[in-house]
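A protein chain is absent from this complex, but the other protein chains hold their places.
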Amino acid sequence: MSGDTFATPQTQDRDVLLDVRGVQKIYTGHGRTVEAIRDLTFSVGRGELVCIVGPSGAGKTTLLKCIAGLLEPTAGTVTLDGQRVTRPPQSMAVVFQEYGRSLYPWKTVQQNVELPLKQKKLPKARRQELVNEALAAVGLGEVHDAYPWQLSGGMQQRVAIARAVAYQPQVLLMDEPFAAVDAQTRADLEDLIRSLWHKLGVTILFVTHDIEESVYLGQRVLVLSSSPTVVMEDLPIDLPDERSQLETRSGRRFAELRHHVYEQIQLAKHRKGSEPGPDATPDVVAHGNAV
Amino acid sequence: MNGILRGGRGLFFALALPVVLVVAWWFGSANSTNFFFPSLSSILETFGRTWFAERMRADVLPSVTRLLIGYAGAVVLGVALGVVLGANRTLRRITEPVLEFFRAIPPPVLIPVLFLFAGIGNTAKVIVIVLGALWPILLNTVEGVRAVDEVLSDTSRCYRVTGWARLRHLVLPAASPQIVAGMRQALSISIILMVISEMFASSNGLGFTIIQFQRSFAIPEMWSGIILLGLLGFVLSLLFQLFERRSLRWYQGLRRSQRGE
Partner (left out) sequence: MSIDAPTRRAGTMPARRQSGLPDWSLGLFGLVAFAGVLELLPRTGVISERYFPPFSAMVGALVEAMGTDTFWSATGETLQAWGIGLAIALVAGVGLGLLIGSVPILQRLTASTVEFLRPVPSVALIPLAVLVFGITNIRSTLLLIVYAAFWQVLIQAIYGVQDVDPVARETARSYQLGRWARLRHLVWPTALPYVMTGVRLGAAVALILAVTAGIVGIGQGLGWLIVRAQSGNDVPTIYGIVLFTGLLGVVVNLLARALERRALAWHSSVRADLGG
């Protein structure tokens, strides 16, 4: 691959919404320290859909938690819309990987989606409207009164997405949301994310360890090295905006992009390969069906 | 039709052994000349006479009232302290051995101690129940609060479910299975303490009355008292099961779905 086939993105003339600058996170405790991420700098423009791909253990969750204001970075800053993030900002919603653990099992679907809206002090009628719209948008019009554990994994993750959507955030952070659902559901949910993004104009930062998924979903893909983590590449995805599982994935350009990302990650493996941490086994998959 | 059949069979299984036992007791004791084991018919005959008149108000009611107040106090105190300790790691580490020690003290020994302070009145008896029943609730609450799921906790923070809302929507429900388990232990401790404190020193109450019967060799009355205590224990446990089933329906459903049923 020659360098000119894959352009570097133009960052000057964008309306930057989220800015991550020199973020480092070192976990300390139990007598040892773990440098989960070393030095991450990137920015996300308003309305963009950016994917972050990296091997597991690369610090993706750590990064997302720093961005969400759930963790304090050891060094560096996260800025959202000009405001430094020090605690969870109102205009941000997170969808976690562990859908089974991120919904309140003692609340119904309706109550799960509604609770954050109550915290926002929205009036009852408005809350109901948002709940209904959000659940309809993810294709769950009928399950308001069910409990999360009565639903399949894919449906539970839809509820978590509906909750995020109803919250009307400026930025939606998603941490490997589809890593634990079956392949067919996963394809459906990927398309759901793209269509929600089109419809709502929300900014999405989507974390995954699946190369194909990142290329299929993103306008840009940030490739992370394995731990200690830096951004290896910031790759614009020049696929047409209209994407479909069948057409897009079988296209030549898609294959090239996927190949390129895969190569980058292999490179990272060999660079760090001399001394791999126990968690840094890059299990990034090149094909979407392995989890 | 099938349902009726099944219901009928269930009823049969539920009643068969109890009926057999009662019938056996009835006839086995019918001509009893053993002073200590009077006939069941005489016990039952005494039962109504003994308990449904004056004593219901004078003895049963005070006992049950003290029991319920003491138990409620233990629940409120145990959950409140448990939430505070469960949320603060350092505090928890500091207090853990002390609390384990208190839990290990056989609660009835508190009775002579408490009566030093407060005499033999209602207050002392209620406090005995509070102090005896507190520990399983407290320690279970600590455990439950400590174990609130990290992901759910992060979710709550990110949607700004904080402060009281966090307590109400996250911490208490998440800890409720453990809290309820502690409450179940505490209930039987409360009943023991109610009875013992009245047997130890009192002028009324179930425990007091039963011991009086025994001392005055009013044997059928004593038996009727034992049966009444048994019924009380049974009814309270039944009510508790009802409460448990209602309040933890989500938990039982969750467990079932996790086991893949």
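We just call them A and B in the order they show up, numbering each chain from 1.
As a convention for this text, a residue touches a chain if its C-beta (ideal position, glycine included) is under 8 Å from a C-beta of that chain, and two chains touch if they have at least 3 such contacts.
A quick note: this is a predicted structure, and the numbers were derived from the prediction, not measured.
Participant: Touching the hidden chain in the complete assembly: which of A:Asp19, A:Glu35 or A:Asp234 does that?
Facilitator: Residue touching the absent chain, from the options given: A:Glu35.
Participant: Touching the absent chain in the whole complex: find that residue among B:Ala174, B:Ile192 or B:Leu248.
Facilitator: B:Ile192
Participant: Contact with the hidden chain only, please: which subunit B residues?
Facilitator: Counting over the whole complex, subunit B touches the hidden chain at residues 13-18, 21, 36, 89-90, 93-98, 100-113, 115-117, 150-151, 154, 188, 191-192, 195-196, 199-200, 207, 210-211, 213-214, 219, 222-223, 225-226, 229-230, 233-234, 236-237.
By our rule, only the chains that are shown with their structure count from here on.
Participant: Which stretch or stretches of subunit A touch subunit B in the complex?
Facilitator: Touching subunit B: residues 65, 68-70, 88, 90, 92-94, 96, 98, 101-102, 104-107, 115-116, 118-120, 147, 149-150, 163, 167 of subunit A.
Participant: Would you pull the subunit B residues touching subunit A in the complex into a rising list?
Facilitator: 149-152, 154-155, 157-161, 165, 169-170, 173-174, 176, 250-251, 253-254, 257-258
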